[in-house]
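With one protein chain withheld, the remaining protein chains of the complex are depicted in position.
In this document, chain identifiers A and B correspond to the written order of the chains, with residue numbering beginning at 1 in each.
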Amino acid sequence: MIGLLDAIIQGILLGGLYALFATGLSLMFGVMRLVNLAHGDLIVLAAFVILAVTEKLGVDPFAAVLLAAPILFAIGFGLQHVLLNRTLGRDLLPPLLVTFGLSIIVQNGLLQMFSADSRRLRSGAIETASVSLGGDIAVGVVPLLTLVSAIAVIVALNFIFYRTSIGRAFRATSDDLDVAQLMGIDVNRTFAMAMGIAFVVIAIAALYLGLRANFDPTIGPARLLYAFEAVIIGGLGSFWGTLAGGIILGLAQTIGARIDPEWQILSGHLAFLLVLVIRPRGLFPRAID
Amino acid sequence: MDPGTAKPKQIFRIATAHGVSRPAAAIACIVLLGLVLLPTFAGRNLIQDLIFLFYMLALAQCWNLLAGYAGLISVGQQAFVGLGGYVLFALTLVAGLNPLLAIPVAGIVSAALALPTALIVFRLRGAYFAIGTWVVAEVYRLGFAQVKALGGGTGTSLTPSVTASVPGIEWIKTLLDVRTPAARDIASYWLALALVVGTLAFVYFLLRSRQGLALGAIRDREAAAASLGVDITSIKLAVYVATATMTGMIGALIYLQKARISPDAAFSVLDWTAYVIFITVIGGIGTIEGPIIGAVVFYLMQRYLADFGAWYLILLGTLGILVMLLAPRGLWGLLSRRYDLTLFPTRRRLETEPDE
């Protein structure tokens, strides 16, 4: 009984990490209908940027992410403005192929620069600290912070989307590209802003990716799949749906792993396929499509 | 309208043949004959290189049919390559079947699994379909990693008795006076050649058929095709299953030649999908000629640049992006527009001739 309860709590916390992976993807799709096959590799890239900042400046990863975030915002803004905006249109292939090519470039660029060695972000005592929840159940501080950060990111994104004029422009552009331009919205710049913000989310996701486990240049594609599964399970209606999707995926993986450690990833994929069969539009679908 | 003032009557004829294609057909026959006879004089390295070229080309034709014509952009075709390979290993190692027989069975098994797979991934549209197929391929990979009889996560090798049991090896040995390993390569070479010619012929005749016309309509404008009564879902499903069948057979052949399989290699998205996509796109998607050119370009790059490792892949990714942005119809698109060439005429052209 305690074992199951523990698995559920750990699953929810793992879901926080997947929600962080997924929120950036969800944002890109929500605003520019871009399905970014390089998403996982970009998270790994961000983890290496944070690592480089910690090593160069000798600062804590939490401080490093504050320094890395503006850099990553600029990279995201530039990437969208220079490259990805050119791929958007009615044809599906250009964005898919270009982000697929980007995925290979990022992966191999990282291999070239950082080698295939496993790395980890180090943050001293906090890594191993845990909080007791009574009984025999204790949760790690870092997993707890991951979930709290995921919630904070979603609250912040909802604020941007529903309380600011740039957020209004995001939603309007997503609804109707032509009419958005009639409102004086510079679509290219709006998309670039959205990508910049997505990259800040990627930076936060990368922080916890690097704190919770080892990473190396090849683990990106698996992270893309988790992010994608969380987005689809949650439906495309809201960021909260994405959080729910992440948690369901985290639960499926954790419970699967309790049955047999080799089944962790497989159980997550199967849960995703199951949701697809039962509710093809996800748990919280978008009202208008 | 007054018949007396009507324009001179014209006869309209819909033709698929094209000026260039008759000599091209003759050249194709000569090239094919040359390729069949090649093992009599070529060295083993060339034979092995060509086997690689053939199966990459066959995979590219399948992906091209799927993505370039049916609009099903999959990044999960490695599912069927790996499946075909594993079926061959299971049938030959565990059930003791002859490898030559195992290849078509691998195709049938792939088709059988493609149907339920389609049931799930067809619920996803467009770009989501792409990632959905990838998830399915991962499920296959993780699933086969659980099969201990086939080596689990580390994989297994074909026994020499299996690899030697391909019919005709003894015959090749005596005919061409070569040792067993070389004879095996030659047998694989002929099989690969047969498969690539078969794939090309299948795609070519499919596109020239009525169903092919519907596929062209889907490629050009899906909504319009639907409004004209083209049953898009069943055509897409048929193409998905057909390409899965061929991909499974190619996978079986690839792993018969490699004689060693593991889940990570057999279900590799880089080897069996990324390369294949780049071949198709660089050569020219939505044409039969494009993947042929793409495969040759890819083969040359692989041969001369693969030693650069990560840089080679970075170059390949960059090239793919540049072609997509600057020449979305690929190298063949550039060539055919410039010289008005068609080697495999699948487009119908309206020809008119004045009435006599």
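Everything that follows uses one rule, which is that a residue touches a chain if its C-beta (ideal position, glycine included) is under 8 Å from a C-beta of that chain, and two chains touch if they have at least 3 such contacts.
Note that in this section contacts and distances are computed from a predicted model.
Chemist: Leaving aside the chains on screen, match the unshown one to its UniProt name from "Transglutaminase-like putative cysteine protease", "AIM24 family protein", "NADH-dependent dehydrogenase" or "ABC transporter ATP-binding protein".
Modeler: The missing chain's protein name, per its UniProt entry, is "ABC transporter ATP-binding protein".
Chemist: Of the chains that are displayed, which are in contact with the missing one across the whole complex?
Modeler: Displayed chains contacted by the hidden chain, ordered by label: A.
Chemist: From the listed residues A:55, A:91, A:136 or A:175, report the one that touches the chain absent from this view.
Modeler: Counting the whole complex, the residue in contact with the absent chain is A:175.
Chemist: Among A:59, A:151 or A:187, choose the residue that contacts the chain missing from this document, as touch is defined above.
Modeler: A:187
Chemist: Of the residues in chain A, which ones touch the absent chain?
Modeler: Per the touch rule, chain A residues meeting the hidden chain are 165, 168-169, 171-172, 174-176, 178-187, 287-288.
Following the convention adopted for this analysis, only the chains that are shown with their structure count from here on.
Chemist: Starting from the mean Cα coordinates of chain A and chain B, work out the distance between those two points in Å.
Modeler: It comes to 34 Å between the two C-alpha centres.
Chemist: Under the touch definition given earlier, write down the residues of chain A that touch chain B in their complex.
Modeler: That would be residues 35, 37, 83, 86-87, 91-98, 100-105, 107-109, 111-112, 221, 224-225, 228-229, 232, 262, 265-266, 269-270, 272-273, 276-277, 280 of chain A.
Chemist: Would you pull the chain B residues touching chain A in the complex into a rising list?
Modeler: For chain B paired with chain A, touching residues are 67, 71, 73, 75, 119-120, 123-124, 126-128, 130-132, 134-136, 138-139, 142-143, 145-146, 269-270, 274, 277-278, 281, 285, 309-311, 313-314, 316-318, 320-321, 324-325, 328.
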